[in-house]
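On to subunit A.
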Amino acid sequence: MMLNVSVALLCAFLLLVAVYVVVARSVLAAIISMGVFSMLVTAVFVVLRAPDVAVTEAVIGAGLITAFFVIALDKTSEQ
Partner candidate 1 sequence: MEAILATTAFALTAIGLYGLLTCRHMIRLVLCFNILEAAVLLAIVLLAYRPEALAPLVRDGEHAYVFPLPHALAVTAIVIGASLTALMLAFIVRIYKSRGTVYIDELKEWRR
Partner candidate 2 sequence: MSSAQFSNAVAATVRSPLLDSGGLLVAATIAAFSLLAFAFVAAGVRRRFWWWVAASVHVAAGVLLPFTRDLLSFFVLWEMVTLGAVGVLAFEPDARRLLRLYLPLQLLAAALLMSAFGAHYGVSGSLLLPVQGLEAGAGVALAALSIKAAVIPVHLWMTRTYTAVRPETAVVLSAVATKIGVFGMYRLISGGPTLEIAGGAVAVVGVIYALRQKQLRHFLAFHIVSQVGYMIAGVGSTVAFAGAGGLFHLANNVVYKGLLFMVVVMLISRFGHSNIYRMNGAGRSMPVLAVVAVVASASISGLPPFNGYVSKTVIEQFLSSPVAVALLRIAGVGTAISFTKFLWYCFFKRAEPRGAGREDTCDEIVGDNAHSVPARSRPAGGGVAVDGRPAAHASARRRIAIAVILSLACVVMGLAAVAIFPALPADAAVTLESFRFGLVPPAIGVLLFALAYSRLRPALERLPSATLYTRPLSTGATRLLRALQEQHSGDVRRYLGWILMGLIVIWAVVIL
Partner candidate 3 sequence: MTVFAGHLPVFLIALPLLAVPLLYLIDRLGANSRNVALLFYALMALAAGVPWLPGFPAEVVAEIGGWPADIGIELRLDALARLFLPVVGVIGLLGTVAADPGEATGPFYPLSFLLLAGSNGLILTNDLFNAYVFLEITSISSYALVGFRRDTRGFESGFKYIVVGSLASVLLLWGIAGLYAVSGTLAFSRFAAALPAVPGRAAVAAAVLVVVGLLTKLGIAPFHAWKADALAGAPRSVAATLAGATVSAYFVVLVRVLTTVPGGIGFGLRPATGGFFMRLSAYVSEFVAAGIPGMLILLSGASIIVGHLTALRQTRLSRLLAYSSVAHFGYIIAGVAVGTVPALAGAFLHAVHHAFMKAGLFLFIPLAADSAERDRITSLTCGRTAPALVGSAMIFLTMGMVGIPPAAGFASKWILVLETARAGAPFAAILIALGGAIALVYYLRLSLAAVGRTRSSSPRRSPADVRVFAAFLVCAGYVFVAFWATDLLAGIAISVAETTLGGGG
């Protein structure tokens, strides 16, 4: 029961962050919240007893890809 409630809270937060990614005014904010989103997904993976996927998602999704996004945003907003 406790697990269900906490998972529900996690999912609600996940959805909220996802909506923010889509509607956020600034692209940088969207990218940062995408990082948060990835961390939340990682948490869900841990709950689902998939530590291998969670590790990969944390490294690639939350770390590497966020870095890519920031670099790309930097390169497309000079001047």
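Definition applied: contacts are C-beta pairs under 8 Å (C-beta built on N, C-alpha and C of every residue); 3 or more make two chains touch, one makes a residue touch a chain; residues count from 1.
On the choice of candidates, all candidates are chains of the complex that A comes from, given by their letters.
Keep in mind that what you see is a predicted model, and the values were worked out from it rather than measured.
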**Message:** Using the contact rule from the top, which of the candidates 1, 2 or 3 touches subunit A in this complex?
**Reply:** 1
**Prompt:** What does subunit A use to touch candidate 1 in their complex?
**Reply:** 3-4, 7-8, 11, 14-15, 18-19, 21-22, 27, 30-31, 34, 37-38, 41, 44-45, 48-53, 56-57, 60-61, 64-65, 68-69, 71-73, 75-77
